[in-house]
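Other chains dropped; remaining ones untouched in position.
Chain naming follows the written order as A and B, and within any one chain the residues start at number 1.
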Amino acid sequence: MIVVDRKHAMEAILEAKLKQNKTFNQISEAVGRHPVWVTSAIMGQQSMSADEAGKLTAYLGLTEEVALSLQSRPMKGSLDTPVPVDPLIYRFHEITQVYGTTLKALIHEMFGDGIMSAIDFEMDVQKKADPKGDRVVVTMSGKFLPYRKW
Amino acid sequence: MIVVDRKHAMEAILEAKLKQNKTFNQISEAVGRHPVWVTSAIMGQQSMSADEAGKLTAYLGLTEEVALSLQSRPMKGSLDTPVPVDPLIYRFHEITQVYGTTLKALIHEMFGDGIMSAIDFEMDVQKKADPKGDRVVVTMSGKFLPYRKW
């Protein structure tokens, strides 16, 4: 439902999280799903089941309305502009600009003509300790979808 | 050197690769570096050392000029537009748009205020067999850079 206001739900959750000093990890455990997925649902990009939404609002002591909102199918897209300005997010844009043709060439060579799905898709973020400076490790796993011929 | 034409070098290499029926993997082994890095160098996004460039041109039987070009520091950016149209590349743009605030929230929670470097950065692409459809697995590893205070 487009009309359900995911932005208000997001703000209510982040407010509660801040006041109760919870992490995305703790909320995710309460929901029973991966932190990336749960965070993206809070950010208004995923639809929760009634059960998942109920666990989240119970954990943070939020209203039924928030739970209902989390079950809606949101207008996706978390950014205001095609080219993000925030430096952390921009670096992912830069990776697409710099390595886009590389990813295309290698995926086509390994799999044939098709794409990596961003729908049948999951992502993980990890911290890898490194004496020269810890590293952010982002793993994306998307189903390969071959172009259909007809 | 901006003036050295990386596009001509790229075309010469891809032409030779096609005619000699080589894969990016084979070329990468000849160069002695990871296929993602070597492919992105071919695509005009990295500077090779004289040794690396020499191995590549020797393997494919290309000119000194191509080797020289591969050592230049190119104007980076492999795409024509901020929002890519090619569906494979667009999916990575979509991931940034949909999951951008999620990545920001989680990386800040795990590391503090800072970014994942796209320079002290490496990437891997793998094929993961799956009975429901093989999966593309992309792993990005970038050094966490905390914001400097002064």
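Following the convention adopted for this analysis, a residue touches a chain if its C-beta (ideal position, glycine included) is under 8 Å from a C-beta of that chain, and two chains touch if they have at least 3 such contacts.
Being a predicted model, the structure only gives us computed values, none of them experimental.
J.: For this file, with 2 copies placed, note down how many copies the whole complex has.
T.: Oligomeric count for the entire complex in this file: 10 copies.
In this section, only the chains that are shown with their structure count from here on.
J.: Could you pull out which subunit A residues touch subunit B in their complex?
T.: 23-25, 35-36, 39-40, 43, 45, 76-79, 82-84, 86-89, 91-111, 114-118, 120-121, 123, 125, 127-128, 130, 132-145
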